[in-house]
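Complex shown without one protein chain; remaining protein chains in place.
So that you can tell them apart, the chains are marked A and B in the order they are listed, and the count of residues begins at 1 in each.
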Amino acid sequence: MSTKTTSIIRIGALLGAATLALTACGGDGDSGGDEDGPITIGVSLPLTGDFAEPGKGVQRGYEAWAADVNDAGGLLGRKVELKILDDQSNADRVVADYESLIAQDEVDLVFGPFSTRLVVPAARVADEYGMLFVEPAGAAPEVFEQGFDNLFYAAPAVADDHYNYLAEWIEALPADKRPKTAAYAAMDDPFAMGTAYGLKDKMEAAGVKTVVDEKYPPNTTDFSSIAAKIESSNADMVVGGTQYQDAVNLIVALQQLDYQPKLAAFSTAPTNPEFPEAIGAKTEGILSPTGYTEQAAIPTNKEFVASYTERNGTPPGEDEANAYTTGQVVAAAVEAVGCAEQGDCQKELIDWLRDNEVDTVVGPLSWDEAGRPQGAHMIQQYVDGQIKIVLPEDVKEADIVFPKPAW
Amino acid sequence: MPSVSKPSASKADASRARVSRTLVAKALAFAACATALLTFPGWAANPYILSAGIVVLSYAVLSTSWNFVGGFTGYISLGHAAFFGLGAYGTALLITRLEMPSFVAWALAGVGVALFAVPVGWAALRVRGASFVIVSIALVLIMLLVFQSWSSLTGGSNGLVVPRPFPDMLRPQHHETFFYLFVALLAVTLLAWWLIDRSRFGMGLKAIREDEDKAEALGVPTYAYKLVVYVVSAFFTALGGGMYALWFGDLDPVFQFSILIGSYMVLMALLGGVRQLYGPLLGALIVGTALEYFKLEFGDTQFHLVATGLLLAVVVLFMPDGIIPAGMKLVDRFTPERSSIREMTAAELLERDDDERPYPREKATR
Partner (left out) sequence: MDGALIFQSLVLGVLLGGLYALLAAGLTLYFGIMRVVMIAHSAFLILAAYLAWYFHRETGIDPLFSLFITVPLFFGVGVLMQRLLVARLRPVTLTMMSVLLTFAIALTIEGLLGFAFSGTQRRIQLDYSGASLELFGARFAVVKLITFGLAVASLAALYVIMKHTRFGQSLRATIQHRDAAQLVGIKTDRVAGYGFGLGLATAAIGGTALSLDATIYPSLHWHWIGPLMAIIVVGGLGSIPGAAIAAMVLGIGQSLLQIPMGTTWAQTIFYVALFATLMLRPQGFFGGRLAQRF
């Protein structure tokens, strides 16, 4: 009997201790409502785990934005301060992170995380706290079907439309030159699948036969069997719905099997500065959609590229630009409405964005009622070792190379 | 505790004389704990703290559920996360596919997982020791594969959104409601454990834990007993998972079928003490609170993994009976008249592999 008594007493003592610990860590929340202090902005990003590479890109973009804003005197005359947590590419962490940022640290604003898989749970937290939620990376259709009224995607186009220019270009080819068969491999991720299957639907409508259609979970590392299938089908074109490392692995596996397609397109990875080295510089002819080019002749973009390059030594990529765009969108709303704090202010910010267009480094952005941006993506290609815009015609930096040289 | 032990009759008498005082202390302590627990939403500093409290509570439910198998039979399952995930996905799928009311789906998912546990237990419990653990880990890995791959049903890696049971609630209110729901579930789980602990069935199970072969020789239907308690454990774990799904709202196979969740259950139960009713709860309070705290403070590191690993190693190496018995021993050292606890270690409880050494040890209680 005494066993139990003591255990109960011990539990009592422990509950007390736990309580103390909990209240202690509850006590150090920032005083967010302070009108003169800095505007704190909460972000949770995948700095480790599946999405670490793009996650860090987004982090660099956010930090570049904050630095630029502070150099220009801040927002509403107040400095901005980022509070970035690592969600380890993990949905339960992303929720806890935003929960703690909003409820405990009482941040004034939040920015979105990276990757669709994490955007949906994060957006729900923000929604249930009534916070504006502008995000740089949730492009998949699912994001906009959840009924969130606080969400805005800060990039030109949703995932399904990323390859639109490429699809149009292929459809316009003479019938004898057009690819006849296509192989698709996509990560089981809403964004990655969205890009590949967006193109697949258009290709099938144009009569390009699908000979391989593979879907793999995000933690896949062995691509030899998928590559073997693609090689064996000898498809004219290969399309990868990829993030980063999976594209590298798939391409190396295809190279090991000496598969030479006429056209190869992969989402996200090719725009990463580390990509050419990772696949052994055999990048020639690889296509990729992008919502951003550092060459774009938009005034704020020139400033962004200049200041970013000065700080980081390299020009920004797409992830950095999308993050920067997110900052610009929120800043535009804050400046227009004249407030940045939790509470009713957030509703005003949301309403303002709903009705207005914002000039950003990726061009002017406006949104439909679900937060979908109304634009299109450009197509880039590695030409002579450099990644260049090849489509659409009016902004191209180089002619598209087709068929693709051997890798 | 059932009085299996009678190492020293006089000491037992002495402790019986203390029963009335003990009862009062017990009631007071219980009331204090219950009050502290039930008023927690009132004095939680903010909704985030409340949500952390819910996570800790859900760990308590899970590790108590785990302890049906681990505590009574001594079979250590590292794969209870499978039942947790199945409960969560079952609840979500019944709501989204069959449009059932949330809590009906929750209960049905629990029953469904219990049914699923019958064939699994049938296979897993045929073997003892190493193979049982291997099977339990394999179960999580296979569930992860299936739920990732079968995306037409489960949403695959994209995950699954569970509709809110109370769509009109704001987040803080939602947390509060679920806090009490978890408290209720924990109370029921503890009650079930307590009832089994006092029953004949429980005695049979504990006999398995002490020595499965002898228990069988004495006429305990060991296989049936193990299977029943395995299914009960799966049922409560699934209810815990389903409740988590209703509260959290987003399911992701990587998280639902994570080895880590299963290992937390084991660690919490072992740390608190698998033979005590409140052992897993205590372990969950300590480990769960520490985990949430470390994730908040050191979120961008893998520190919590290292801490979990080291703590588990320390518990296994130095106090395999958990802190309640370890603490008791410490107390006993200073209060000599209160030494009526059973002097048995988890090592002996868990022992099964005696065929390698035919006459391995002395059993304290025989």
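The working rule: a residue touches a chain if its C-beta (ideal position, glycine included) is under 8 Å from a C-beta of that chain, and two chains touch if they have at least 3 such contacts.
No experiment lies behind these values; they were computed from the predicted model shown.
K.L.:
In the full complex, which of A:278, A:305, A:345 or A:361 touches the chain missing from this view?
P.N.:
Of the candidates A:278, A:305, A:345 or A:361, A:278 is in touch with the missing chain.
K.L.:
Of the listed residues A:206, A:252 or A:398, which contacts the missing chain in the full complex?
P.N.:
That would be A:252, which touches the missing chain.
K.L.:
Could you tell me which of A:206, A:228 or A:339 touches the chain that is not displayed?
P.N.:
In the full complex, the listed residue that touches the missing chain is A:228.
K.L.:
Just checking the interface: what residues of chain A touch the absent partner chain?
P.N.:
Interface residues of chain A facing the absent chain: 47-50, 52-53, 88-89, 214-217, 219-222, 224-226, 228-229, 231-232, 244-245, 248-249, 252, 255-258, 277-280, 282.
K.L.:
Since one chain has been left out of the picture, which residues of chain B touch it in the full complex?
P.N.:
Where chain B meets the chain not shown: residues 74, 76, 78, 123-124, 126-131, 133-135, 137-138, 141-142, 145-146, 148-149, 259-260, 263, 266, 270, 301-313, 316-317, 320, 346-348, 350-357, 360-361.
To be clear about the criterion, only the chains that are shown with their structure count from here on.
K.L.:
Using mean CA coordinates as chain centres, what's the gap between chain A and chain B in Å?
P.N.:
So the centroids are 39 Å from each other.
K.L.:
For chain A, which residues count as touching chain B in their complex?
P.N.:
1-12, 14-16, 18-19, 21-23, 25-27, 29, 47-48, 85-87, 90-93, 95-97, 99-100, 102-104, 116-117, 120-121, 124-125, 128-129, 142, 146, 187-190, 215, 217-219
K.L.:
Please name which positions on chain B make contact with chain A in the complex.
P.N.:
1, 15, 18-19, 22, 25-26, 29-30, 32-33, 36-37, 40, 43-49, 51-53, 55-56, 148-149, 151, 156-159, 161, 170-172, 174, 248-250, 252, 254-255, 273, 276-279, 281-282, 285-286, 289, 292-293, 295-297, 299-300, 302, 324, 327-328, 331, 338, 340-341
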